[in-house]
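Only one protein chain is missing; all other protein chains are in place.
This part shows chain A:
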Amino acid sequence: METDCTPTTNQKNEPAQNPNYNWKDITPEFFESIKDLELGELLHGYFFGLFEAMSAIEIMDPKMDAGMMCNRESNSIKLEDLKLSGLSVSEQISIIDITLACLVSWLEGHSLAQTVFTNLYFQKPYEIKDIPLKAFCICIYKIIESIRDFANRAQVFEEEDFQAALYNYHFFNEISDQRVIGMMREVDESINHILKSNSNCDEESYLALNTRIKFVRLLLQILLSFNRRESHSNLMGETQRLLTTCGLLIPSLIKTVNKGVPNIDHCYYDLGFDPLINQKLLPPTFPRYTKIKTAAEAYLYFDALLTRLKQICKLTNCVSYISALECFIELGHNSHLCIVSRSIMQTLYFPQPNKVFGTQDLGDCLREWAKSFIAPPSLISRLGILTNYQAKDCVHNFFEHCIRPFTGLIQTCGYNKARQRDKLAHLMEEFSALQDESQRIDAFLHSFSSKLDPPKEHLASFSTWIIYHTIRIMIMYLLSGFELELYSAHEYQYIYWYLYQFLYGWLVSTLNRADNVLLGSNSYVDFQKNKTKRNKPKKKKTHPYSQEIVMCHAMQSLTGAYFKTFIGFQLEGKIQTPKHAKFDNERVRYQHRFSAFSAVSVPPPFTYNEFQMTRNQIRDNASADPGILYLNGCELFHQARCLLDTIQQPHSQQVQNLIKVCKTNFVTMKLLASGYMRGPGVSLDFDFTTNSHFPILKLS
């Protein structure tokens, strides 16, 4: 570690702090003394007990003691013996491939010390005589720095998905990003020059090296181009061009992995990689065993990353808050997002805190969104309610208070799925507090709007807007349980029941209210010859929320179908409910699943008894015949499908998948209802591959 990168600073000064010990050997005495203790007795001080003892790291336990590894003989070459010049092209290709694979492993949650920095060349990049490798190393340093910057600014990572620690490695701040890109370009040119001037060189290998250099340079350029303080859709053109160029290199990169050193597993250490070099730097946590990916896998990862980044570019077109939120949710659904894409999404939308795309204040953005959602009279400047300073203050404060929960909602979409669920539960509390406030200021502002000519209704304006978000969050919370595979089959009943009976129903009524208000105010605006600039609902007299309402109705039918079907399955004994366990009966589970909803006052939480009542009623109506319930389910699946069909073309991928789920389940239920595939011999299976929330039912 005696190099320019040595993490010395916090270690060299330690001896000064250390007192000068005067050690005395007490080994025999000690081992003699402990014989006096009883078996199982702990001898300890007053402030130390078994409880504290439990949290100790056990030395020499392979699962807890990371230090155990350090004293093993390392297979790798010594740092002094590292080949700094005259590296063959294939050696350079291999080093680059392995390092990029290390980079990917880092992005998947391992520490830098165990991935990229196991490359010994990173200890002293300045001393490398082979320019391509030198430039590559410095460029990777810059890429790491850039990714860390995104992650640290976005703050959407948890210890399980990203390790930002640098372990005091030195980061070449003296070289600017532009200089690094320039260096990479020079390398690019010089390799081209070699190719032209020297006809008997191994052309393919040089080309492969050249492609790698180009790829890494483009990667850095892409990251830098996302890192603007202000992001506009017209500026994204350059980024998209870079993304496309970079993506085109991937196939040839994968094809040329074999141009590296043959038999890579044997040469791993000779190429200058030492997995144990940083062992001393690791924190005293559990040792993590890092398996580095293969180069081909790593390039596939980069390919997927580039695709994701391309999708993320679309975010800059989302001017309104809700369209951005939908974009965040949609991207979260579609693909498994990595830490880079999750962080970049956040920093793209909020390059600075509370500044949408770095230009618009979030408060203003939310105002716009509330205005277009339900047109509260107080926000329509023509009506002049805000000329009253009290009203103005009140509205201003309300939107100030909105900023935190609404930012939180965007940020929540950036977290990994498991953490998202926790954060959604917290958001419910925050939105519940906003509900109270919104109701109060609605009542207050109503006193102004009712005096207008003609009088305007202000009640349930802001509150409807807040409730809309609350219900959306509740739905997201329940559905996320399917993605995380938290629920067991016998729980599906009440989850779908809650969605069917309450959440989607409320969402529909919320949207209807907003729809009616907008239609009312629109006709008034039309009457005023559309003076105001708001031209949000596209055509006159169309219901602005008709599409969303249809979608909600479809979801309601779909969840209802599942609810009825699952009661049928239960009656038939295909799904078993735990009955006798004291702590794991249906009531306990139910209360646990919906405990987060108790924070929300509107809509109120519903108890287990209510669920039981509904279920019994439905059972009685079907006279406990599963066949009738299957028939009900079958009808509802069909209804859901018909509703989905009426949604505007072209259908998004999500709608297409839902239609497929409805279709398939419709056929299955029809079979079941007509008496086929019944009986104890038929086993039931749920296939969540088409849609992660709504399974395809499989019988076999």
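Following the convention adopted for this analysis, a residue touches a chain if its C-beta (ideal position, glycine included) is under 8 Å from a C-beta of that chain, and two chains touch if they have at least 3 such contacts; residues count from 1.
Note that contacts and distances are computed from a predicted model.
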Among "LSM domain containing 1,LSM domain, eukaryotic/archaea-type,LSM domain", "AP complex subunit sigma", "Translation initiation factor eIF2B subunit beta" or "Ubiquitin-like-conjugating enzyme ATG10", UniProt-listed name of the chain not shown: "LSM domain containing 1,LSM domain, eukaryotic/archaea-type,LSM domain"
Chain not shown: contacting residue from A:Asn20, A:Ser623, A:Ser683 or A:Ser700: A:Asn20
Chain not shown, touching residues in chain A: 11-12, 14-15, 18-27, 29-48, 52-53, 55-60, 67-68, 70-71, 280-282, 284
